[in-house]
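My questions will all concern the structure given below.
Note that this complex is displayed minus one protein chain, with the remaining chains in position.
And then chain A:
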Amino acid sequence: MTLDFSFIWTAFVKLLPAIPNTLYITVVSVSCGFIIGTIVALSRIYKIPVLNQLGTSYVTFIRGTPMLTHLLLIYFGLPLIIDGLAEKYGWSFNSVSIPMIGFAYISFSITAGAYLAEVIRSGMLAVDKGQLEAAHSIGMTTFQALRRIVFPQAFAAALPNLSNSLIGMLHGSTLAFTVSVVDINAKAQIVAATNWKFFEAYLAAALIFWGLTIVIERITAWLEKRINVYNRGGVA
C-alpha cells in the first residue's frame, strides 16, 4: 500500500467546512459546563443543603460513566420525556424539532459540567483561606470577595486543568457522529467513503485536531504567563 499524499490534502480541504460543528460542540459544552461546574463546586464547598448532595451524586455518576453513554441516554431519553410532557400539557412542540446537534450540546454540557466542577472546586480550594478573610475584613460582601479575590486566583490555579478539560471535550466531540452530527471526524469518514482511502482521510482529520489542540495550548500558555505574573516574585 502506498500513501496517497495528494488525497490527504484533498481530504484536508474537504474537512475544513466541518470544523465549525466541532468548535460549536466544544465551545457550547465547555461554556455551559463551566456554569454548571461553578454552581456545583460552590454548592459543595459551601455545603449548601440539597444542592451539595445532588452535586456530589451528579459528579460521581457522570465521572463514573462514559461520555458516549451520556450522549445515548440523552438521545433516547430526552425525547421520551419531552414528548410525554408535550402530550400531557398539549404543547405543539415535540422532540422531532430538536436538531441533532442539540442532543450533543445538552449531553456534552452535562459531561463537561461534572469534570469542570472538580477542576473549579480544586482551584478554589487552592486559594488560601486568608484571602477570603482579608476581603471580608475590608468590608467586602462574600459575593464581592468571591468575584474580586477568590475566583481570579482560583482561575489561575485551575488554568492547566481547565485547558486539559477543554482539550478533552474537543476530542470527545467526535462522539457526536453517533447522533448523525457531521463533525471533523464524521466528515473524514464521508470523504473517504468514495474511494476507501480511510487512512489518508483520518490522517487529515488528525492533523486538524492536532492543530486545534496546539492553538488551545498556546492560548493557555499565554494566559498563564499573563495571569501568573504575581507568582513569579521571589524577592521575599
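By definition in this document, a residue touches a chain if its C-beta (ideal position, glycine included) is under 8 Å from a C-beta of that chain, and two chains touch if they have at least 3 such contacts; residues count from 1.
Rule of thumb we're sticking to: contacts and distances are computed from a predicted model.
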| item | value |
| --- | --- |
| "ABC transporter", "4-vinyl reductase", "Molybdopterin dehydrogenase" or "L-cystine transport system ATP-binding protein" - which is the UniProt name of the missing chain | "L-cystine transport system ATP-binding protein" |
| Identified contact with the non-displayed chain, of A:Leu16, A:Ala134 or A:Ile214 | A:Ala134 |
| Residues belonging to chain A that touch the chain removed from view | 128, 130-131, 133-141, 144, 148-149, 152-153, 156, 227, 229-236 |
